[in-house]
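Heads up, one of the protein chains got dropped from this complex, but the rest are sitting where they should.
Going in written order, the chains are labelled A, B and C, and every chain counts its residues from 1.
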Amino acid sequence: MATTVRLLLEPFDPAAELSSFSKAHPAAGGFVSFLGQVRASESGGSAVEALELTHYEPLTLPGMQALADEVLSRWGLDGLLILHRAGVMVPGDPIVLVAAAARHRRDAFAAADFAMDHLKSQSWFWKREKAGGAWRWIEPREEDHSDLARWELSETGN
Amino acid sequence: MATTVRLLLEPFDPAAELSSFSKAHPAAGGFVSFLGQVRASESGGSAVEALELTHYEPLTLPGMQALADEVLSRWGLDGLLILHRAGVMVPGDPIVLVAAAARHRRDAFAAADFAMDHLKSQSWFWKREKAGGAWRWIEPREEDHSDLARWELSETGN
Amino acid sequence: MTGSVRLVFLGRLADQCGAGELVLELSGLSTLDDILLGLPTPLAEPLADPRVKLALNGMLVPREGLVVDAGDELAFLPPVSGG
Partner (left out) sequence: MTGSVRLVFLGRLADQCGAGELVLELSGLSTLDDILLGLPTPLAEPLADPRVKLALNGMLVPREGLVVDAGDELAFLPPVSGG
């Protein structure tokens, strides 16, 4: 099982990453990926000029690695890729790429979905958005808690 | 909403397809994709030499298009991509690529998952595998029915 | 009125029937049973399986009440392969 977890301070190319990930796992029949990119406009509709993610060195990457371990312990995967940007980005820039390789499609879907829910709501990143020349911090959303709660219910069921 | 549905008789490059798909949807924050490729070995463990998918021209592509319409009617998407190979393939060749672009991550995951379950079990493709020099037709699996049943339950719940 | 119908066999049926397609002469409007009776038993038998779906000129049709005319294409579609 090959796991790659990286915290990147420079732009990355998701297509190239996915391509080498799928080539590295010839035994896996299925690959599920999630790519998050900086949106051209915020929920309110105004144009986004930039997005900045800050992290805290001693916690952020170790937290991502612990998440990867948790994902691997829950699903039978051939490979797992977790890449996350920090720093200043502009619309269209990739922020996060998660990919799971598995023999069984269902495992790959669940693993990528779980990883994203936890990356988004439990990883040590703080986000601010620049629109109309002003920076605004992005707060946690109620939806993040309901996304996480899905997995807690399924834990009870296991 | 841009939908692309293609039945391909020649190899395609999933990384290039995903790259142009994400560039085509700057308003979408999230992209979920599934890539299925020919596995290097079958479930039994012997090496796969080739995989052939046959289709029936008057039904196969129209069926894929109807599936795309169904997916669009169920989730709020910015874009949907469904590519499927037919013909003879070798291990490592991409067979199917589904990608969904959405503002909300959860919609993109559900749409790609639903599309795959239905493509795999309800699309007009017949598959045979060559191993040890002999071709063997691949039968429907019990798992396909349980995968589909998940969505029927959720229909009742809606 | 006479003519021919094109039978198309998909998936494993193409192997079982020895060919992907077969042109059959008709002596008029024919039912599915008429067509199966005009084929050798080892070929007709797998086609009679109710899990095999039928498409007439590219449209899925029920087995019951099927009428095939000269110039038609009738496809036999066994269960698809799945995941």
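The criterion applied here is as follows: contacts are C-beta pairs under 8 Å (C-beta built on N, C-alpha and C of every residue); 3 or more make two chains touch, one makes a residue touch a chain.
Keep in mind the model is a prediction, meaning the values are calculated, not measured.
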Which chains here would be touched by the one that got left out? A
Where subunit A meets the chain that is not shown, the residues are 54, 56-59, 120-128, 137-141, 143-144, 147
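Please note the rule applied: only the chains that are shown with their structure count from here on.
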What's the distance between the Cα centroids of subunit A and subunit B, rounded to whole Å? 23
Report the inter-centroid distance (CA atoms only) between subunit A and subunit C in whole Å. 51
Whole-Å gap between the CA centroids of subunit B and subunit C: 28
For subunit B, which residues are shared contacts with two or more other chains? 120, 147
Going by the contact rule already set, what residues in subunit C reach two or more other chains? 83
